[in-house]
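Omission of a single protein chain aside, the complex is shown with its protein chains in their original locations.
Labels for the chains are A and B, by order of writing; each one numbers its residues from 1.
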Amino acid sequence: MNNPENLLYADSHEWLRVEKNEAVIGITDYAQHALGDITFVDMPQVGDEFTKGQEMGAIESVKAASDIYMPLACKVIAVNEDLDTNPELINTDPYGKGWILRVSFENAPEGLLSSQEYTAKYPE
Amino acid sequence: MPYIPHTDEDIREMLNVIGVGSIDDLFADIQPEMRPQSFNLPKGMSECEVDSYFHSLAAKNKQDLISFLGAGYYDHYIPKAVDALSSRGEFLTSYTPYQPEVSQGTLQSIFEYQTAISRLFEMDCCNASVFDAGNALFEAGMMAARHTKHDTWVVDEAINPLWRKMLDTYSAELDITIVTVPHKDGISDKEALKAAINDDCAAVMVQNPNFFGAIDDFTELFEHAKAHKALGVLSVYPVMQSILKTPGEMGADIAIAEGQSLGLPLSFGGAYLGIITCTKALIRQIPGRIIGQTQDIDGKIGYVLTLQAREQHIRRAKATSNICSNQGLCALRSIIHMALLGPEGLRRTAENGMITARYAVEKLTAISGVKLLNDAPYGNEFALVLPKDAHEIASQMAENGIIPGFPVGQYYQNMDNILLVACTEKTTESHVDELASILGGLL
Partner (left out) sequence: MKNRSIGTLFDKSVKGRTAVLPTQPSQSAKDMLPKGLLRQNAPRLPEVSELDVVRHFTNNSHKNFSIDGNLYPLGSCTMKYNPKVNESIAALPGFSSTHPLIPQLKGGEAYTQGSLQAVYEVEEVLCEINGMKAFTMQPMSGANGEFTGVMLIAAYHRDKGNKKTKIIVPDAAHGTNPASAMMAGYEVINLPSKDGMVDPEALEAALTDDVAALMMTCPNTLGIFENHLPSIVEKLRKIDALLYYDGANLNAIMGKMRVGDVGFDVVHLNLHKTMATPHGGGGPGSGAVGVSEKLVPYLPVARVVKNEDGSFALSYDFPKSIGYIAPFLGNFSVYLKAFAYIKRLGKEGIPRAAEFAVLNANYLRKSMESFLTVPFDRICMHEFVSSPPEGIRALDIAKALLENGIHAPTIYFPLIVNECLMFEPTETENKDTLDELIELMHEFVEKGKKDPEYLTKMPLTTPVRRLDETMAARNMILTQQEKVK
């Protein structure tokens, strides 16, 4: 499984790309694979604030629904509106066009996994 | 043995396969001290005896009453084809359509029901139904609470009081505040409703025609709600909806109804049909089952239960609601009923009831001391002020074989003299004449 080197990963299967004091968040290839054909992404609104580990939305596939958790304390500054009409972007391009949110943060994220660590833990 | 097909030979062979000596051995896990302490049921009856028992029970209900009772539940004519088709075993004895390949009959019918109701109400979507109007009203409130993340429901007192009582019960353990706005002589107080909408408000709930029969336009109220990020919830009467300004035209976010008037018998309170419709923006909030159109692997059009990931068998404690069924057969009856009547038949049904209601108003208000509660426009139901206690009058008239309507005093303070009178297309002018003559004699 190809989990990009430049990202950080959470045990709850979110990824994080840090850009100064902002970050882009999505779910991992492993997670999209486990969910199957994604049909809907329930996203927070711009301006919503979250603590680390807080539930921030949900992803539905035909047969499953899974909550997504915020991997760090942050504030939402953008959501991927393309997912409203094309939720399958998460299946086809989880690390690219399937991004979910952009957030801003004050304290750098901690306790997350590197690409190697995540891949070792969730190999399939 | 009623409904058990086993012969002695079958039983012997089956016990042999299982490897036990008797059927009793299969219940060894239920220890002696757990066995019934008593079991005083009467012994079983033959089918003929059962049939006769229930005929005699049914005969204890008075049959030939002339009734002007409505109050949300109406005695409309049901075309015979509704019974004939809905009682087909293929519909009646099928299960929830979890296996769509062998449930297209049910699935397509419910899809047609969703379509017909959406068009009747001019709303974007409709689910496969919930239990009844009270339940639908509660679920509408919960949809609004989830969507707006607010916790207050502003409820018009002129909504059917039984459904409001259900709101109280269902929300009792939840963080919901209900603000009830008093009506004014049977008319919804729209200014007071507006004033009650604050920034905690999830939904404002009104009914058209309201419980007292008054017809209104809530467009402005719903606009006001929208400005406060609250949702507008409208309860309607499906038959009257064939002519009245629609929830869609008024800008309602959620419209609900009691569907009994669409082909369901009164049956002493159930089974009925809870209709829920909403705008597209709220579709993920709608509880229960929804049918969607799709294709099979050969490209043929078919129907499936969809958006099921919201439901309890997957989400368990996080489900949208605990509702996991619908009133399938009742929804089926209502789509058959709507198809048989069509737009023209449904309109005629509404108009015929209205015409008789106007005749009744004329006759009844000619009696000294009897007047309309208000001068609001009304449909097939209206509220009268009597010079005496309406309970007493109704009781005395019932002894004469006529139920003049529903005395609302048991649900509203200071309204003991108010009688709610409903006419349908089944009510004749001679029924009204008899009502007027007996009522006149008592007053």
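What we mean here is this: a residue touches a chain if its C-beta (ideal position, glycine included) is under 8 Å from a C-beta of that chain, and two chains touch if they have at least 3 such contacts.
Remember, predicted model here, so these are calculated numbers, not experimental data.
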Taking the full complex into account, find the residue in B:350, B:384, B:423 or B:439 that is in contact with the omitted chain. B:350
Touching the absent chain: which residues on chain A qualify? 37, 39-40, 60-63, 87-88
